[in-house]
Every structure is written in structure tokens, then in C-alpha cells.
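Have a look at this one before I ask anything.
Note that this complex is displayed minus one protein chain, with the remaining chains in position.
Right, chain A next:
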Amino acid sequence: MADEVLFEFLHMELVALIHRDAVKDEKDGCIAKLESIGFRVGQSLIERFTKDCSRFKDELDTMKFICKDFWNSVYKKQIDNLRTNHQGVYVLQDNKFRFLTQMSNGKQYMEAAPKYLAFPCGLIRGALSSLGINCIVTAEVSAMPACKFQIQIQRM
């Protein structure tokens, strides 16, 4: 379907636009900006996606929803691996993350990866915060197109 490609292109342009306007050495600001855009989008998306599902039982149930339904709707695939230590840390592993598949698999573009992962991190954080889970989401890439998202839940 064409709309998947459009989303990919739109995201690429979004990243490019924000970095083009930035002055040098302002990389953190760009990442933060992308993350906050992702956050807002995540908030809207989760409201729409959960419109017809029943209420979630617990935290793990919510995470499973993010891994299956949410990921499927956004990236057209499911998370490949979900791990948790049952103490508020969840690791979502995607072996073929959509935004990284178009880059070469070597180490060449490793440095560019973070800016393509800021928006997805915000997306997860926005979705979870709407569902009542406050967390910190970080991404990690060890080998290109695989990607790990670590979700650390903040308890009051």
C-alpha cells in the first residue's frame, strides 16, 4: 500500500527539515523537538487505536497492545521481542525497524541513527502517558536495521 511509503517519506522530511533549520551544535535541541512532536502524535493515535478495545487489565497488557496492535498500525509489523524484568523496565526489540531499513546495514550511518529514532521514542512515550503510564523511552542500535527501545516506568 502506498500510504506506508508516504509515512516513511514524511518522517524523513520531518527529520531533515528540523535539522536543516538548526544551527550547528544544537543537535540535542533537534532531538528534543522531534521527540515532543512524536509525543503529541502518540497521544492522538492511542486515543484512536484504543477506541474499540476493552479496557486494559494491567501494565503488561498495555505493553502487549503497544507491541502488537500499535506497532502493527504504525509500522505494519509487530515487535519481534518483548522482555521485562517485572520491575518497570521493558525492552522492545524490532529486528527490522522501518525507519532504518533504507540505510545501509554497515556501521556507516550509525551516527545518523539517533535522529531517526527520536520521533518513534516520543510516539511510545506519548501513547503510554495517555494510558496513564509515565515513562522514559530510550532507543539503542547495535546493528542496523535492528533496534531496541527501552521503556523505564516512572513510579511516583
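Going forward, a residue touches a chain if its C-beta (ideal position, glycine included) is under 8 Å from a C-beta of that chain, and two chains touch if they have at least 3 such contacts; residues count from 1.
The working rule: contacts and distances are computed from a predicted model.
Undergrad: Going by UniProt, what is the name of the one chain that was not included in the view, given "Arp2/3 complex 34 kDa subunit", "Trafficking protein particle complex subunit 2-like protein", "Exostosin-2" or "Ubiquinone biosynthesis protein"?
TA: The record for the missing subunit names the protein "Trafficking protein particle complex subunit 2-like protein".
Undergrad: Just to verify: which one of A:R20, A:R55, A:H86 or A:R155 makes contact with the chain not shown?
TA: Of these options, the touching residue for the absent chain is A:R55.
Undergrad: Write down which of A:V15, A:I31 or A:I46 is the residue touching the left-out chain.
TA: Candidates A:V15, A:I31 or A:I46; residue touching the omitted chain: A:I46.
Undergrad: Please output the residues of chain A touching the missing chain, sorted low to high.
TA: So the residues of chain A touching the missing chain come out as 40, 43-44, 46-48, 50-51, 53-58, 130-132.
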